[in-house]
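Contents: one structure, followed by commentary.
All protein chains but one are shown at their positions in the complex.
The letters A, B and C name the chains in turn, as written, and every chain counts its residues from 1.
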Amino acid sequence: MSNRKLRMGMIGGGKDAFIGAIHRIAANMDGQIELVCGALSMHADVAQESGKMLFLAPDRIYNTYDEMFKAEAQKPADERMDFVTIVTPNFAHFAPAMQALENGFNVVVEKPVTFTLEEAQQLKAKVEETGLMLLLTHTYAGYPMVKEAKQLVKSGALGKVRKIYVEYIQGWLSRLSEREGNAQASWRTDPTKSGKSGCMGDIGTHAAHLAEYISGLKITELNASLNIVVDGRMLDDDGAVLLRFEEGATGTLIASQVAAGEENALKIRVYGENGSLEWAQMEPNTLIVKWLDKPAEILRAGSGYTDRLSSYATHNCRTPGGHPEGYLEAFGNLYRNFALTLSAKIEGREPKAEWLDFPSIDDGIRGMAFINNVVASNQSNEKWTKYTI
Amino acid sequence: MSNRKLRMGMIGGGKDAFIGAIHRIAANMDGQIELVCGALSMHADVAQESGKMLFLAPDRIYNTYDEMFKAEAQKPADERMDFVTIVTPNFAHFAPAMQALENGFNVVVEKPVTFTLEEAQQLKAKVEETGLMLLLTHTYAGYPMVKEAKQLVKSGALGKVRKIYVEYIQGWLSRLSEREGNAQASWRTDPTKSGKSGCMGDIGTHAAHLAEYISGLKITELNASLNIVVDGRMLDDDGAVLLRFEEGATGTLIASQVAAGEENALKIRVYGENGSLEWAQMEPNTLIVKWLDKPAEILRAGSGYTDRLSSYATHNCRTPGGHPEGYLEAFGNLYRNFALTLSAKIEGREPKAEWLDFPSIDDGIRGMAFINNVVASNQSNEKWTKYTI
Amino acid sequence: MSNRKLRMGMIGGGKDAFIGAIHRIAANMDGQIELVCGALSMHADVAQESGKMLFLAPDRIYNTYDEMFKAEAQKPADERMDFVTIVTPNFAHFAPAMQALENGFNVVVEKPVTFTLEEAQQLKAKVEETGLMLLLTHTYAGYPMVKEAKQLVKSGALGKVRKIYVEYIQGWLSRLSEREGNAQASWRTDPTKSGKSGCMGDIGTHAAHLAEYISGLKITELNASLNIVVDGRMLDDDGAVLLRFEEGATGTLIASQVAAGEENALKIRVYGENGSLEWAQMEPNTLIVKWLDKPAEILRAGSGYTDRLSSYATHNCRTPGGHPEGYLEAFGNLYRNFALTLSAKIEGREPKAEWLDFPSIDDGIRGMAFINNVVASNQSNEKWTKYTI
Partner (left out) sequence: MSNRKLRMGMIGGGKDAFIGAIHRIAANMDGQIELVCGALSMHADVAQESGKMLFLAPDRIYNTYDEMFKAEAQKPADERMDFVTIVTPNFAHFAPAMQALENGFNVVVEKPVTFTLEEAQQLKAKVEETGLMLLLTHTYAGYPMVKEAKQLVKSGALGKVRKIYVEYIQGWLSRLSEREGNAQASWRTDPTKSGKSGCMGDIGTHAAHLAEYISGLKITELNASLNIVVDGRMLDDDGAVLLRFEEGATGTLIASQVAAGEENALKIRVYGENGSLEWAQMEPNTLIVKWLDKPAEILRAGSGYTDRLSSYATHNCRTPGGHPEGYLEAFGNLYRNFALTLSAKIEGREPKAEWLDFPSIDDGIRGMAFINNVVASNQSNEKWTKYTI
C-alpha cells in the first residue's frame, strides 16, 4: 500500500499521437499514477492545446522538455514529478532520457530504447550511475499468460527447450502509406527517425524480446533476410531470421508489416523435450500447453485453479477468468509494476519479486543489438552471423 | 473536449470488494473522471482504510452515504462531486440512489438497478423529476462489437429477425461456496440481499438485456424453468427460458452458475432472414456474420475497414485492430459515454448520438421486470407467461 | 479377421439421392462390405441406370424391393446378400424393413426408423422374433470423440451429471426451398412423407439421441415449443425443448433449420459436479473437457496418449492424431461395427464390446417416442409433458 500517487510527466504524446494516449490509459488505469505535467509536442500550440485537453495545470504545460526538467527539478519534493514518460519517435528518445536521469527523474521510454546501440549503452551507464529506475515498454511482456509461459519454462516442466518459433505479422504497411499522409507510417519508415531497420526495429524487436524473455535463453547466432516489399519504401518492411540460442535451441523469427489482412499477430511457440507452449497476442488470456504424453491443457488468465498458475500470472490479472483483459491491461501491468517498485523504493519498502519483473535498460540493449545484428546478417553472404553487442 | 475532469464519489466498493475495484479502473481509464470521495463501507474502519488506500482526502472519506451526500452538497460547485457510483449489494441500491438524486447528484448504479420492480419505478420517476442522469452498468452493452451487432440488425442487412439464442454460463457456484466464506457467493445467493432470483437476477438479466439491446425487440412472453442445483442453496443457480419477442421472433435464454468448468461464457446469436450474427464475450473483439448466400465474415473491432463498421463501434474502441480490448474497456466505455454526455450537459454542449448509447433507468426497469416474469413463469404450470411490467 | 466380405443390397439411393451415396461411401470405406444388388428407385429407368453406374450385375438390379427380396432369398448362401440398407424417405422404411427381416435379411435403416412409433414397435418385435440384426444410422454416435464422451461420463470422472445442453442448428430451409425444386426439402417438409414433425423429426432426433447416448440418462419430461418460421411450410422448421432427465439432470435441446448461415451445427455440452465436456460435430476430432479445479483439457482423436482414451475411441479411429476424420468416417464406423458384429455372428465368433456399440431398434423407438412427445408437448398448454412410449 503506497502513501500517495506517483506523479508522471510526459514528453511527446500530444493530441493525435497514437502511443502517447495508450501510455496515459495504461498509467491511469490503476489509480496509482497521476499525470501532472508534459512537454507534449515540439509545436508550442499543440503542446498547449494537448495539455489543456489533459487537464494539466497551465503552468505545468511545457513547450520543451528542457524547460520541463528545469521547472520540475525546482519544485518541492511533494509536488515534483517522479518520473517522465518518453513517447517521441525513436531518434528522440536518448537526449530526453539522459537529461531526465541527470535531473533526478526516473524514466519510462518506448522501445526501441534509443536510436543506436551506443546510445543505449550510454543510457545504461547513466542509469547505473544515478541509481534511478527505467521502464522500457515491451508491452507484450506485461501479459499475465506471458508471465505464466516464462515461469512454466523456468519450472522445467517442458524439459530442455529445443525450438522457439516466434512471429509478428501485420498488414498495415501493405501500401506506401507513408506517402499518403499516415503520420505513423511516415516516421516509422524514415531511417532518420526510426533507425537502421523498419520492420525489424519496430516489431522484430518485440518478437525477439518475447522469445528471450519466455525461454530464458539468449540468441547467439542469426541468419537474417530482410526485404523491402513495397516499392519506394526506404527501410525493410518484412523479414525472417533463423535463430540459434544458448544451450542448443534453435528457432525462427518472422516479422512482416506487409502481410495484407493481418492485424497485430504476434505469436510464440516454445517446444521442450516433454511438451510445448503456445501463446498468441490476439487471444492473450489463453496459454495452450501441449504434452508429448497427455492431453493438451488450456491455461486461462484469472482462472480459479490458482495452484496451477504462478504468482507472476495471478499478480498481473485484475479480473476473474472469462472477463477478458487485453493490450491496455498488459501495458498497465508494466506501469503498475514499475510504480509499485518505485513507490516501494521511495517509501523504503522491499519490492516483491513479481513487481520487479518489468523490462528495463538491459532489454533495451538487447533490442538495439538485435537490430544491429539482424541488419549485419542481412548484409552478409555468410549464412550465420554471431550475435554481438 | 471537456473543460475539466468529472468528480466521482463511491458508495460501497471498499477494499476486497470485487466490483468496486472494477468500477474504479473503468472510471480512471480515460482520464476524464477523478474519484474524490467515498462512503466505501458500512464499517467505519474499512471505510477509512479503503479511502486512504485510494488516496482520498481525509475529509472526503465518509463513514455513511448520508453523511457524504450532506457534506458534498454543501461544497462549492467547483469542488462538489458530480456523480456517485453505487456498488453495494442489490438490496442497498435504491435508498442511496434516491438520496443522491434528491441531493442533486447524478448516479451510476450496478445492476439489477434495485431490489424490486416497484423501487425501480420510483427511481425512474425521480430521475425524470430531477432531470439528472443515471447510468446502469450493463457492462456487456459497452463492447464495440455489441454496438456493431445492434447497428447491423438495425441496418436491416440480416433481414427480419427470426431467432435469438442467448446464453450466459458460469461454473463458480458449482459448490456451496456461500457456506465456505466466499463473500461474493454469500450475498448473491441470499434472497434478503440479492432479491427474488439468484442466477436469473445476477446473470440472466445481462443475457436478456443483451438480447433486447442487439435485436431491438422486446420480450413479450416467456416460459421459464429455474433450478436449485446445489443442495442447500436458497435461490435458483440455473435456469432456461423459452422466449417470444415482438414481431414474431422466438428464442431461448440459458443461464447457469453451476456449469463446472465454465468461466463467464456469455454468448448471443441472432438470426435474420438473410444472415446471422454471433458474438461471444470471451472473444469480444470479433463479430461473426454469417450469410445465407455468401461466405461468413469476421468483423473485428478497431479494424481498418472503417466504412464497414458503424460509428458506434469505432467510437467505442481505443486501439487499432489486433490490440485486444476487453471487459475493463467495455466497462470503461459505459463510464466514458456517461461522462461525455454529462460533461456536455454541464457545459451546455450537444451530446453525440454515440455518447447517449448507455444503459439507464429504462433498462433497469426491464431487468427488474424480467426477474419478476421469469420467477412468475417458473412458478406457473401454464406453458407461456405474458411479460408484464 | 473375417472370412469374406459382407454382401449388401440397397433400397432407394438412386442417382441424385443424397443419403444413399453417403451410405455407399461409408460401407465401401473399410473394404469389408460389397454392394451386390439394389432396388435403387421406384422408377424402373432410374433404378436400372443407377445400378449400372454402381457396376451391379445386371440381374441384380431390381425394379422393386419385393422383387429383390424374392430373388435374393433364392440365391445360394455364398452369393445371397447378407443385409439390406434402406435409404428411402421416412414413410417408406417400415414395409421393406419388415419384409427384409421376414426374408432372413439383416437391416440397415436411416433414421427416424419408421413413420410412426407403432411401426417401430412392430419392427422391434420382428427383430426379436427373427434374431436378425438392425443398424439405425444415427451417424453422430459413430464419431470416436462421441464414444469417448460417453465413456468419460460413464467413468464418473465428471461426477453426477447436472446439465445437458444440446443444439442442432442448420440454415438450409431458410427459404421455402420445397417449392423451388429442392428434392430434399420437398419430402422432408411433407407430412405425408416425413412424419408428424419436420425439424424435430429430422434433426431433433439426432440431438436427443446424442444427449441420451453420451449422458446415459433418459429424458423423462419435456416442455417443447415448435415453430413454422417460413410461411407456407407444413411442418415445424424450428423449435426448442426444455428437458428433464433421469437422476435429476435438466437440459435444453435447440433445433432449427432456418438459422441462416449455419451449416450442420450439432453441439453438445454435458456438465457434471466436477467438470464438463463439450463436443461439436463440425470439429469432431476434439473433445474439450473442462474441470472445476484444474485447466481444461483437449482430448484428440487418434492421439498418442492411448492410456487416456477409452478403447471405444481408439477402436473407431483409422488414422493418427492430426489426420482429421470426419462425417464419412463416423458413418463408416456404424457400418464397420455392424459388419464386424455380423461377420462374427455368421462365423460363430464372439463380438467385442466395442463392436456392439452401434444404434439399433431401441434407439429407433426412443427416436419415434421423442417425436411423439415433442409434438404432444408443443400442442399442450401444460408446461411439462411426461415422456411416454
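As a working rule, contacts are C-beta pairs under 8 Å (C-beta built on N, C-alpha and C of every residue); 3 or more make two chains touch, one makes a residue touch a chain.
Here the structure is a predicted model, which is why all the values come from computation and not from measurement.
Asks: Using the document's definition of touch, tell me which of C:Asp16, C:Asp66, C:Glu79 or C:Glu283 contacts the absent chain.
Replies: Per the contact definition at the top, the residue touching the missing chain is C:Glu283.
Asks: Specify the residue from the set A:Met42, A:Ala95 or A:Ala240 that touches the hidden chain.
Replies: For the chain that is not drawn, the touching residue is A:Ala240.
Asks: Tell me which residue among C:Leu54, C:Leu136 or C:Ala313 touches the hidden chain in the full complex.
Replies: Here the residue in touch with the unshown chain is C:Leu54.
Asks: For chain C, which positions touch the chain that isn't shown here?
Replies: Touching the missing chain: residues 1, 4-5, 18, 21-22, 24-25, 28-31, 35, 53-55, 170, 172, 262-265, 281-284, 300, 302-304, 318-329.
Asks: In terms of residues, what is the contact footprint of the unshown chain on chain B?
Replies: Contact residues on chain B toward the absent chain are 288-289, 291-300, 303-305, 308.
Asks: Name, in rising order, the residues on chain A that touch the hidden chain in the full complex.
Replies: 158-159, 162-163, 165, 167, 171, 174-175, 223, 225, 227, 229, 238, 240, 242, 250, 252, 254, 256, 258-262, 269, 271-276, 289-292, 296, 380-384
We adopt the following convention: only the chains that are shown with their structure count from here on.
Asks: Counting only Cα atoms for the centres, state how far chain B is from chain C in Å.
Replies: 44
Asks: Centroid from C-alpha atoms only, then distance chain A to chain C, rounded to Å. What do you get?
Replies: Distance between chain centres, rounded to whole Å: 55 Å.
Asks: Report, in whole Å, the distance between the mean C-alpha point of chain A and the mean C-alpha point of chain B.
Replies: One centre to the other, that is 34 Å.
Asks: Touching two or more other chains, which residues of chain B qualify?
Replies: Residues 262 of chain B touch two or more partner chains.
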